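I have a structure here, written as structure tokens, and I will follow up with some questions on it.
Selected chains only, in their assembly positions.
Read from first to last, the chains carry the letters A and B; within each, the first residue is number 1.
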Amino acid sequence: MSDFAQIPMQFIGPLKVSGLVIEGDYEVPLATYETPLWPSVNRGARVSMNCAGGIQCTVVDERMTRSILLEAPDATAAVLALEKIKSNFPALQKTVESTSRFAKLINLNSQIAGNLLFLRFEFTTGDAAGHNMCTQAAEALIEQLLEQNPHLEYGSISGNYCSDKKATAVNGILGRGKYVVAELTIPGKICRRYLKTTPEKIVQLNIRKNLIGTMLAGGLRSANAHFANMLLGFYLATGQDAANIVEGSQGLTMAEERDGNLYFSVTLPNLIVGTVGNGKGLDFVLENMQRMGLDVAREPGENSRRLACLCAATVLCGELSLLAAQTNPGELMKAHRKLERKPA
Amino acid sequence: MSDFAQIPMQFIGPLKVSGLVIEGDYEVPLATYETPLWPSVNRGARVSMNCAGGIQCTVVDERMTRSILLEAPDATAAVLALEKIKSNFPALQKTVESTSRFAKLINLNSQIAGNLLFLRFEFTTGDAAGHNMCTQAAEALIEQLLEQNPHLEYGSISGNYCSDKKATAVNGILGRGKYVVAELTIPGKICRRYLKTTPEKIVQLNIRKNLIGTMLAGGLRSANAHFANMLLGFYLATGQDAANIVEGSQGLTMAEERDGNLYFSVTLPNLIVGTVGNGKGLDFVLENMQRMGLDVAREPGENSRRLACLCAATVLCGELSLLAAQTNPGELMKAHRKLERKPA
């Protein structure tokens, strides 16, 4: 990854992942041309190391999706076909299992628009992000559905109700990728010492900037300062399809003052990451996975959930650090000037 | 850039850029872990070479933005301050000019929410994408504004009304980055020969998938199939801050049947790219810029406009190719299986 100059090893302090029971310290790589990101994320990590309990991550949900588009003679026929397809769900599940060892069909959503029928299939995909697994499964499903419903016609193998790499609401509402929450409780003293600010100031900035400011901008499920920056660096360093930062960026930062402490959390409903698949065999990716302890055989899906938690914790560190900086006039530019004007 | 395995040199056939008067053939690099993207974009490029006139690009607009957040005693005070600030615009322009040789303040937008005043500054930034130039300018502006309006208080150097790397509507409506349209008219015969489909099929798919499907998904200014894929590859290969594909992905694909031909265009209102700045000094980036003829001194801004046009043309090629594939059941997976199962 030398093209990105160097990979900083972020020390994401004590990390707990509920359910997964991974505790301990981790080194997290970030590949980026925007080098001020490194010290910024590192500052957040240092804070987390000084907070009892560290960053706690929770995997709320996981699934990967693909929508297909079929055409019915009219809306009534579309409704009847949908009912028939739903009642036949176990057969669809079998079809999916025949396409892959890991893909499992777990749910089916739909939309009917005029005489068009959009079906959105939800899968679990083991440790893979699952794009190709889902497309392959969808292809088998579409063949089966067209055979069993001769009055339906092929519309598209992807009907954009999935929705892949586009700014939409459906992914957050119905689920796509790992849904992870990372939380940290920061004593006021730590806040002042490491972040040069107070819980109150961060709380107020988060409300006015991330919630109100984004809302005024016509934002869609995007109440944060810069999730996309950390996601890009993390995705590139771990061999992910980084175009998925589009939906990944749609998440929420929460900050509340609680008994003099700062409760700070990031909610990332659409982390599309995996530990196997395209890009994962590259040397630097293998090395990075190893450093994060993800080169160990575990139950299918567990490594990718751990990866998603490390990603969410990294996002938390970067988000916390930038918000803290923006509570203080002038600090942001000072940091930029200092870091970028140096010879690379 | 060896980490992305190899850089394919895409042959983006005859390209015209209105106003800029660049015509000719270009080699365009795409850095990606998703290697099927290369032959797919190349197919679109081959089509464009066989169409009279080739791909025509138009730069509709360009500007870079940063919003600041100020607090007034109440809404009335916010309105009065806004009026005063607007009437003082030339002085603000001077302030900006003192921070950089290239940054020019060209416009000012605002929102008032309760007693909060969001100011969104619009700049031209020469050949740079302009993130840092704008932050530096905004810092100077905020200092000036706080001095001249003692009843206003600092809120944030960035109020998220900018809006950077988040899924919002403001960038498309008010402008952020290069606003580029790339157009191609494809004879029906070429459509059938190279794309194995018809103008009618592409038109219908574009309406049902990109327009209706995305709309049903709760999409925000995002009527396309996969702009983000081409943008990521192009941004990484040319040293851009690739996290800006978040807003870059918010664009429109148009397809209309006109006299038996296919009119096909992509509209990209938020291409945030530059030929100077962070990431542009890396060896492979310099080499890529050279291949695209962008290492030549030109009037400030012209190289980055040319770059934006090459980017838009690349997006067109990839979008056209995927849509064509999706009109034919089974073709997509065939392509994936063939390309990815090969040893890397």
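Just so we're on the same page, contacts are C-beta pairs under 8 Å (C-beta built on N, C-alpha and C of every residue); 3 or more make two chains touch, one makes a residue touch a chain.
Predicted model, so just to flag it, every value in this text is computed and none were measured.
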Copy count of the single sequence across the entire complex, 2 present: 4
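One rule holds in what follows: only the chains that are shown with their structure count from here on.
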Cα superposition of chain A on its sequence copy chain B - rotation in ° rounded to nearest 5: 180
Chain A-chain B separation of Cα centroids, rounded to whole Å: 23
Contacting residues of chain A [partner chain B, same complex]: 1-3, 5, 33-35, 67, 69, 111, 113, 116, 118, 132, 135-136, 139, 142-143, 146, 154-170, 173, 205, 208-210, 212-214, 216-222, 224-229, 231-232, 236, 239-243, 245-246, 249-250, 278-279, 281-282, 284, 326-327, 329-330, 332-333, 336-337, 340, 344
